[in-house]
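This part shows chain A:
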Amino acid sequence: MTLDEVLASLFPEGHDVKNDGGVVSGSATLRSGNKALVIGVADRAPLGVDEAIRLSRHVLDSLSEGSGPILVLVDSDSQRMSKRDELLGLNEFLAHLAKTLIYADMNRRPAIGILYGHSAAGALLATGLATRVLVGVPGATPAVMDLPSMSKVTKLSMEALQEKAKSTPVFAPGLSNLSRMGAVHVTWNDAVPLADQLDTLLLNMPDVHDRRDVIGKERGGRMKAAEIAERVRDLALHSQ
Partner candidate 1 sequence: MTAPIKHGVQFPAERARTTSFNEASARMRLELLLDAGSFLEFIGPEQREVSPHLKIFDLPEQFDDGIVVGRGRLDGAPVLVAAQEGRFMGGAFGEVHGAKLVGLLRAAREIESIPVLILFDTGGVRLQEANAGELAIAEIMRAVMEARTAGVKVIGLIGGRSGCYGGGGLIAGCCSALAVSEPGRIAVSGPEVIETNRGVEEFDSRDRALVWRTMGGKHRRLLGAADVFTDDTVQGFRDAALRLLDVVGPYGLDKLKAEQIRLADRLRSFGACEDAVDIWTAEGIVHAEDVPELPADQFIALADNIGRTSRDAR
Partner candidate 2 sequence: MLMSIDAETRTTAATWQRHREARDARIEAGSRLARGKIVEARDATRLMEAVIRPGDRVCLEGDNQKQADLLSGALLAVDLAKVHDLHMVQSGVVLPEHLDLFDHGVAKKLDYAYSGPQSARIARMLFGGKIELGAVHTYLELFARYFIDLTPHVALIAAVSADREGNLYTGPNTEDTPTVVEATAFKDGVVIAQVNEIVDRVPRVDIPADRVHFIVKSEKPFFVEPLFTRDPAAITEGQILTAMLAIKGIYAPYGVQRLNHGIGFSTAAIELLLPTFGEKLGLKGKIATHFALNPHPALIPAIEAGWVQQIHSFGSEVGMDDYIRARSDIYFTGPDGSLRSNRAFCQTAGLYACDMFIGSTLQIDLQGNSSTVTTSRIAGFGGAPNMGADARGRRHPSEPWLKAGSEADPDSPAALRRGRKLVVQIGETFGDKNVPLFVEKLDALELAEKLKLELAPIMIYGDDVTHIVTEEGIANLLLCRNAHEREQAIRGVAGYTDVGRRRDRNAVELLRQRGVIRRPEDLGINPLDADRSMLAARSIKDLVRWSGGLYAPPSKFRNW
Partner candidate 3 sequence: MEDLNFQHKARARAGGSRKSAIIGVVASGNLEVLAERVLPDGECRLEIKTAAVGFGDVWQAVVADFVERYSPGGLKFSINDGGARPDTVSLRLAQAVRLIEEDGQ
């Protein structure tokens, strides 16, 4: 889906969301009549320091003045790979954006990521993965690491990698793989208005507890993460 299609389907009650060179921001009216903050990245734009600082500002402004959920729409490249961005401390800007989203989510502003296009690496961490619930829209093409790069590093052929990818969701790109890992909570149906599905989600919002590792195990994608984290937690709590 395009950004316009996503916005139209999500917010039939209206919105003032703008796409300014790939930086998405604005507000929308939900079916309930409540307002939502909408931010995001569009047009597969890379996420660099200039984009990240604008997005985090929108979130912080909304924390002071607004209410309602925060929707993060994602169709991005990876982080912007440039000398300038790294020189200026891109890691801090991306972390800061993620922190504003996580903080908001922990403080009565539930954050929902809607992955409708591409995303990768640091950009995904700073946006969709910094939310409480990440929704996949059919046709989305997330790729933590693309197979050609992986082929170069592992010195395995593309065919060999694709063959291995059939047996595990752990490394290969794609929405379904991220879903099995527990990263994408739910994949919506693009034949039905997204607004309805958003309503349903908002009514059944999980609590703030990060359960992605448990979901990953339930879906057979990450068999060890939840158990290991729980064991360490337990040992740390009981060794004091």
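Candidates were picked such that all candidates are chains of the complex that A comes from, given by their letters.
Convention: a contact is a pair of C-beta atoms (placed from the backbone, for glycine too) under 8 Å apart; a residue touches a chain by one contact, two chains touch by 3 or more; residues count from 1.
None of the values given here were measured: they were computed from a predicted structure.
*Asks:* Pick from 1, 2 or 3: which one touches chain A in this complex?
*Replies:* The answer is candidate 1.
*Asks:* Considering only the defined contacts, which chain A positions touch candidate 1 in the complex?
*Replies:* Answer in residue numbers: 49-50, 53, 56-57, 60, 63, 79, 81-96, 98-100, 102-103, 106-107, 121-122, 124-126, 129-130, 144-145, 149-150, 153-154, 156, 164, 167-172, 177-178, 181-183, 210, 212-213, 216, 221-237, 239-240.
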